[in-house]
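Left out: one protein chain. Kept in place: all the others.
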Amino acid sequence: MKVAIIGATGYGGVELVRILHQHKFINKYSLHSSSQAGVQITESYPHLSNISKQKLETIEIEKISKEAEIVFMATPSGISSQLTPAFIENGVKVIDLSGDFRFSDPVMYETWYKKTTAPRELLEKAVYGLTELNRKKIKTASLIANPGCYPTATILGLYPLLKNLAIDLDSIIVDAKSGVSGAGRKASLQTNYCEINENFRIYKVNEHQHIPEIEQALKVANSNLGPIKFNSHLVPMTRGIMATIYCKPLNSISETALRELYVHQYENDPFVRIRRIGEYPATKEVYGSNYCDIGITFDERTGWITIVSVIDNLMKGAAGQAVQNLNVMLGIDEKTALLGPPVFP
Amino acid sequence: MKVAIIGATGYGGVELVRILHQHKFINKYSLHSSSQAGVQITESYPHLSNISKQKLETIEIEKISKEAEIVFMATPSGISSQLTPAFIENGVKVIDLSGDFRFSDPVMYETWYKKTTAPRELLEKAVYGLTELNRKKIKTASLIANPGCYPTATILGLYPLLKNLAIDLDSIIVDAKSGVSGAGRKASLQTNYCEINENFRIYKVNEHQHIPEIEQALKVANSNLGPIKFNSHLVPMTRGIMATIYCKPLNSISETALRELYVHQYENDPFVRIRRIGEYPATKEVYGSNYCDIGITFDERTGWITIVSVIDNLMKGAAGQAVQNLNVMLGIDEKTALLGPPVFP
Amino acid sequence: MKVAIIGATGYGGVELVRILHQHKFINKYSLHSSSQAGVQITESYPHLSNISKQKLETIEIEKISKEAEIVFMATPSGISSQLTPAFIENGVKVIDLSGDFRFSDPVMYETWYKKTTAPRELLEKAVYGLTELNRKKIKTASLIANPGCYPTATILGLYPLLKNLAIDLDSIIVDAKSGVSGAGRKASLQTNYCEINENFRIYKVNEHQHIPEIEQALKVANSNLGPIKFNSHLVPMTRGIMATIYCKPLNSISETALRELYVHQYENDPFVRIRRIGEYPATKEVYGSNYCDIGITFDERTGWITIVSVIDNLMKGAAGQAVQNLNVMLGIDEKTALLGPPVFP
Partner (left out) sequence: MKVAIIGATGYGGVELVRILHQHKFINKYSLHSSSQAGVQITESYPHLSNISKQKLETIEIEKISKEAEIVFMATPSGISSQLTPAFIENGVKVIDLSGDFRFSDPVMYETWYKKTTAPRELLEKAVYGLTELNRKKIKTASLIANPGCYPTATILGLYPLLKNLAIDLDSIIVDAKSGVSGAGRKASLQTNYCEINENFRIYKVNEHQHIPEIEQALKVANSNLGPIKFNSHLVPMTRGIMATIYCKPLNSISETALRELYVHQYENDPFVRIRRIGEYPATKEVYGSNYCDIGITFDERTGWITIVSVIDNLMKGAAGQAVQNLNVMLGIDEKTALLGPPVFP
């Protein structure tokens, strides 16, 4: 089995390398970069010394199509929409980590990403790769739109509620917090160490491109869902996302019954861990792993539910889920290469 | 003018030292500690070398009453309720940084703090020291209940709305985040560096003792207010609080009109800065200073308001506001010793 | 194959769990703790939810001796010296991560650790577990004194020089820096987040207990070696050690020749990576992995050599090297369970 990683010099790409290096069914992975072709990957990432001796290669679609069975697109938005059609035509399957194929409605992409959309026929073909919700379709898909990091944490946190409980749909608030690696590997004043360290900021208020992705996915659970209130914050840390989710059920509910909805929903999902009543996950508790941990509570005093959902944004929020989808597509154990426990402390 | 600081070895106490050291009307401040009396303050805090050559003294109420005109209580909850009555009796004014005198209703304190309340007659005498809202009463008070850190950020962020705008009172959500210094200076596994660093966690879910303090203060603005949904999170940083506040107005409102409510409310308050439309404060932008910075937006798409309110928890959230209250009590310029710009970066 | 971990609730112990969980030849590991016996490990470490369902057990030497073939002692200094003799007597092999068996001369232990030494006959039996230097002895040992974190980085960095190059022995300076996890998991004011964050400090000046350990090991390479100048600093990060080592060769040497000494010394050592000329490792480049990365330079202008040696203190500096030694003792591939690439970023 051979795969190719397009955009291997970003944080998502190099996290794929970390996982695939230990994947027993992947014989070979080639690394591709438009900007650094010809250069050893260890020039950019010396932590891979003695591990990956590969050179970064150009992005030649025909050549890659001959050599790889599956291609990971770990590129910025707007690139995959251009490269993927040719791969699909050549019979190569694609797992796209960018946002380019996540919307069935091209207007959404153009409105929120302010870029040209991918071809409509491919949008229809693409399967939204939130493994826990779409496992069956992923199995036979040729094009996976791997979910965004905030959507993964949020959707897994809200889905069981929206599907099973009567809640005030206008009450839902998602207050999300992320480490800085989600911003990618690039020179930027906004992510300069001194601007982030010992600082906490809100960003993209009301206009984060992950908002419509969350809405689209959750409408599957409850078609009456309206616009979601969502805000994103930057935490002075490298990895980790927490979504603190608030909503009001129409009726009072016991915490045991509430928790049971989650346990039941995810009983066959090895990477979703529902915490004990009264226990809430911290981001470090999934660090470097593919887990999504969820804690839930109902406050008798206010009548509101709080859901706490955490992931590692580079793992379950990007490369980890991409490999989870790869495993499903290959028909092998979904957990292959993903069982490393979180790194703590 | 001479003052005394009881509990000088905590982070709140030493921040008082930093401010009072530059206060031109304070000739002398004595430092008191039950656990470390007789020891130089520089043993605990070598950053004060050559600055404060004082020894920590015992807490002898009669002696202090003779020497100091105003006493700052920078003690853990449950201490001030025992010491303050004697100071007041001796005619010494008290600014209490703990929670002991913040509730007019003693049941609230006992319910949320799970400790014995202060004497009821003193609770009635105490003035809640949120300077911007209670300046007139503070001027003549003999006992100030200095507000908590989360309440300061939250109340300043919500007050103009609750007083002036028709909003769905059940919609209010306060998602608050704090640096670690709010937990105080003590040996503790929970605040061990390795447990906090590169981690983001939620804590005291639904049961933070600052919740009823916020509710009590905001009921002044709108007596129909019910229970507030409030959660607190720990950010891997030392100083800073952000409250991200969500609520739904009954009618659509322009951002200009919304901002005007805040500008008008705080037009004579030197430490509240209302940001431009589209600009939201980050915690580092008030670091080490007494400012509370507020950004506000109305999202047409969802019909909800988001308010972002930040403070330095040790300054406007504790020692800074205590000195601001001291200045008001003394009838001097409220800004005395508090005009140092934020330390950035 | 079954092993036991004594002291499983410390950072070293839980790092052993992370590694052994993925070790294909370990069927079972039991976890033991004197303070928390009877409690689920997930109470202390919720990141192990669904991963380790074990309860912490008491430390009953006879019972453990029957069930485990090898015991890891991940206990504070002074404990292993008391427990290990009985295990050895029962025919159980011991890998001790503490300092209790690292000195052949008991006076050294008592002088630097200020505690009672282990029995002399066991000290003689113990093999110093720096795998790269003692592989042959480790293979047949029944008691391994697993090296300290600073010694591992320092010895691997200096050994090839001392063995092969004429240097001014009095010139050697080791300026070492460590993340905070080396201090262990405990409530302590010194490691409180607010005391460490945005701070850099020196500690145990001239008196770190790792100094004599380094000297003892390096005297094997050059018996004329005198006292080492060594200082340790605390870096505001969780994991990672860098030793910056300075020394003066008696003669000028080319960087190529210098590097060759290292390449040659470690050519069969999978976990030592010698960097290219002009490239120096950063601690993050070995994060979560068992690698020791080394960069070397000779400065023509000053005539001095600088060596930069980095490890992850919990991995190659503790649990990783312990498992590396376990593998050697078992006669299996030394790299088993240790091939996970560094986690970057």
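Note that the chains take the letters A, B and C in the order they are written out, and that residue 1 is the start of every chain.
One rule holds in what follows: a contact is a pair of C-beta atoms (placed from the backbone, for glycine too) under 8 Å apart; a residue touches a chain by one contact, two chains touch by 3 or more.
Small disclaimer: the values here were computed from a predicted structure and weren't measured.
Q: One chain is left out of this view; which of C:G7, C:G240, C:G317 or C:G340 touches it in the full complex?
A: Among C:G7, C:G240, C:G317 or C:G340, only C:G240 touches the chain that is not shown.
Q: For the chain left out of this view, which of C:E195, C:D269 or C:D333 touches it?
A: Of the listed residues, the one touching the omitted chain is C:E195.
Q: Footprint of the hidden chain on chain B, which residues?
A: 11, 14, 17-18, 21-22, 45-51, 181, 185, 197-198, 238-239, 270, 273, 275, 279, 281-282, 284-289, 291, 293, 339-345
Q: For chain C, which residues touch the unseen chain?
A: Those residues of chain C that touch the unshown chain are 170-171, 173, 175, 177, 179, 194-195, 197-203, 205-206, 226-229, 231, 233, 235-240, 242, 244, 246, 248, 280, 282-284, 287, 295, 297, 299, 301-302, 304, 306, 308, 345.
Q: Under the stated touch rule, tell me which residues of chain A contact the chain that is not displayed.
A: 11, 180-181, 185-189, 191-198, 236-238
Keep in mind that, in the parts below, only the chains that are shown with their structure count from here on.
Q: Find the most central chain, measuring centrality by the gap between its CA centroid and the centroid of all protein CA atoms shown.
A: A
Q: If you average the CA atoms of chain A and of chain C, how far apart do the two points sit, in angstrom?
A: That gives a centre separation of 36 Å.
Q: Centroid of chain A to centroid of chain B, CA atoms only: how many Å?
A: Those two chain centres are 39 Å apart.
Q: Go ahead and note the Å separation of the Cα centroids belonging to chain B and chain C.
A: 45
Q: Going by the touch rule set out above, which residues of chain A reach two or more other chains?
A: 197-198, 238-239, 282, 284, 287, 345 - these are the residues of chain A that touch more than one other chain.
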